[in-house]
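Inspection log for the structure reproduced underneath, given as structure tokens.
Every protein chain except one is present and positioned as in the full complex.
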Amino acid sequence: MQPNGHSLYTPIPMHVLHAYYESPDRSLKTLELSFDHAEDSQAFFEAFNPGQFCLLSVPGKGESALGVANAAWEGDFVRFTAQNVGSVTAALHKLNAGDPVGMRGPKGNGFPLNDWKGKNLVIIGGGCAFSTLYALTKHVHHESHRDDYGKLTLIYGTRTSGLCMYKHDIAAWHEDEDMEIHQAIDIPEDNWQYHVGYVPDVVKQVAPSPENAVAIVCGPPIMTKFTLPALVDLGFSPENIFTSLEKRMKCGVGKCGRCNLGPQYICKDGPVFSLAELNALPADL
Amino acid sequence: MVVRGCENRSVNALVVEKQKSRENLFLIGVPCEGILDWHKIVSEVGEAVTAVKEDGQNLMVETRDGYQLLERADFLHDSCKRCIHPNPMSADILIGEPLPEGDPNLARTTVENFETQTIEDRYAWFQKEAERCIRCYACRQACPMCYCEECFVDHIEPRWTESGATPAGMQGWHIVRAFHQTGRCTSCGACERACPMDIKMTYLTEKLNHDMRDKYNFEAGLDAQSQPPFAAVTLDDKNRFTVRGE
Partner (left out) sequence: MNHILEKHTLQDLLQSWRQDYDVYLPQKMENFSHFMPLTETSVLVDGDPHNTRIPPKALFLPMNEALVKFTRFGGYEDAKHEIQSRIVFGIRPCDAQAVQLLDTSFIQEDNIDPLWSERREKTITIGLGCHEPCQTGFCTTVGYGPFDRADLDAMLTDLGETYLVETFSEAGEGCFLGLPVASEEIYNQALDIQRSAHDQMPVAFETENLKGKLEQNFKSDYWDTVSQSCLGCGVCTFLCPTCFCFDIVDETQRRERVRNWDSCMFRTYSLEASGHNPRPSRVERTRQRLSHKYVYWLDQVNQIGCTGCGRCVRYCPVGLDIRAMLRQAQTLPFEVSHAA
């Protein structure tokens, strides 16, 4: 049962507030959704924590799990960025401002923000999986939370500069004294003034200090696979390295069995796990 | 590969469809007297069966309470009972003595029993069989000719049939599965043997096989060259569906 009295499987009604492409190739589209009912909004923000995800629903097409890309202080809406890869995300890409859309969530555990208080944060993202890290950065960087955390370092890589999401904020953060930001692209481009190379290599080059720090890694599986050991080599302990897992999901509530990883369900017990927790789970990803 | 008659036909049909390369296979043929259906043995003898031994034309069934003697021929799988070609026809070597060919009229009975019914009865029969389906796809996985990387039921856009164990979904699966076998089914009966729900399926595929025999003089897998009639496309095909215009 959800707070609104409906079944676990029934989406809540939302409408598209803003819809815009993040990248010139139109492979990434951001949707900002408003709640049809105030009580759904209240229930959402009471439960919400950066790092969680929702299931967006298009009737006739199905549901797709997407990370929440906004912080609660931004206002009474929920932001998602969808890459056009399957039939549901293709349908989501067709949505425009004013269109109805269903949503279930927030789902999953989110980032353990309370445990991270007083620590330096090293946030490492790649591609469109950066969305929840964007939510995290927005949350931490906000004046009401900023004093809870130490130094803030952001490393963000994309294939091309065009595929960089949330360009407005990223550009502002480059100017921000409060934050150390390292941006990278895989392939050299004219007039590019930041790193060129894959994220794991950039991490090695930047070599963030493990001193009183936690590292959070979200990216495509291949990036995560090579970034986690790079952080261990830098001296981060497995307890202080976090990542968000992706697996095919259906129900989002730990019932359908699909995202089962050992005794855990990624949708319910995850998607955020420390490397120490991950090391104790079977290599079934 | 050690092959029986039906398996040899399946290998041939797969070679025709370019799924196997005949040069890479060495076929050891074994004439086949048919496979026993343990479901039939258990429903005759009961749960107490502990072992079954073949002894010529007899079956020696060991039970917790003693022994029972059965006649082998009565407990064959249905598809084996009506097998026409028990001998491998293109094996590289043959082990054992060839068996006499089966009676094609016997093979017709399944189809005739079905065909001679009224249309309402046929539909009721089809429904009764298809709607026991649990969509486990054991029939597909066991079929030597089902090798598609993506089966039509797994296709999302467009979705060809209802996804679940609903009447429409189950009927859709059974009818399309059978039609995909037109001119390709080698009558091995693996689909029915694999089915955990004892669903009859060969009355549909055998009907298609008979049509192929009657109308096109074709039987799948008799050699490794002949294309199934519905797959053989030539530019001078007299039907118009191959070339637009003209």
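Each chain gets a letter, A and B, in the order it is written, and its residues are counted from 1.
To be clear about the criterion, contacts are C-beta pairs under 8 Å (C-beta built on N, C-alpha and C of every residue); 3 or more make two chains touch, one makes a residue touch a chain.
Quick caveat: nothing in here was measured; it's all calculated off a predicted structure.
Engineer: Which residue, A:K119, A:K151 or A:K268, contacts the hidden chain when the whole complex is considered?
Structural biologist: Checking each option in A:K119, A:K151 or A:K268, the one touching the absent chain turns out to be A:K268.
Engineer: Quick one: which of A:P24, A:P59 or A:G75 touches the chain that's been left out?
Structural biologist: Missing-chain contact among the listed residues: A:P59.
Engineer: Which residue among B:L106, B:I134 or B:A231 touches the omitted chain?
Structural biologist: Checking the options B:L106, B:I134 or B:A231, the one contacting the hidden chain is B:I134.
Engineer: Tell me which residue among B:L36, B:L70, B:A165 or B:L222 touches the hidden chain in the full complex.
Structural biologist: Touches the omitted chain: B:A165.
Engineer: Give me the chain B residues in contact with the hidden chain, please.
Structural biologist: The missing chain touches chain B at positions 39, 42-43, 46-47, 49, 132, 134-138, 140-142, 154, 159, 162-166, 169, 193-194, 196-198.
Engineer: Since one chain has been left out of the picture, which residues of chain A touch it in the full complex?
Structural biologist: Residues 1, 6-13, 57, 59-63, 85-86, 89, 99-102, 221, 246-248, 250-251, 253-258, 260, 262-263, 268, 282-285 of chain A touch the chain that is not shown.
Heads up, the rule we're going with is that only the chains that are shown with their structure count from here on.
Engineer: Between chain A and chain B, what is the gap in Å from one C-alpha centre to the other?
Structural biologist: Chain A and chain B have C-alpha centres separated by 51 Å.
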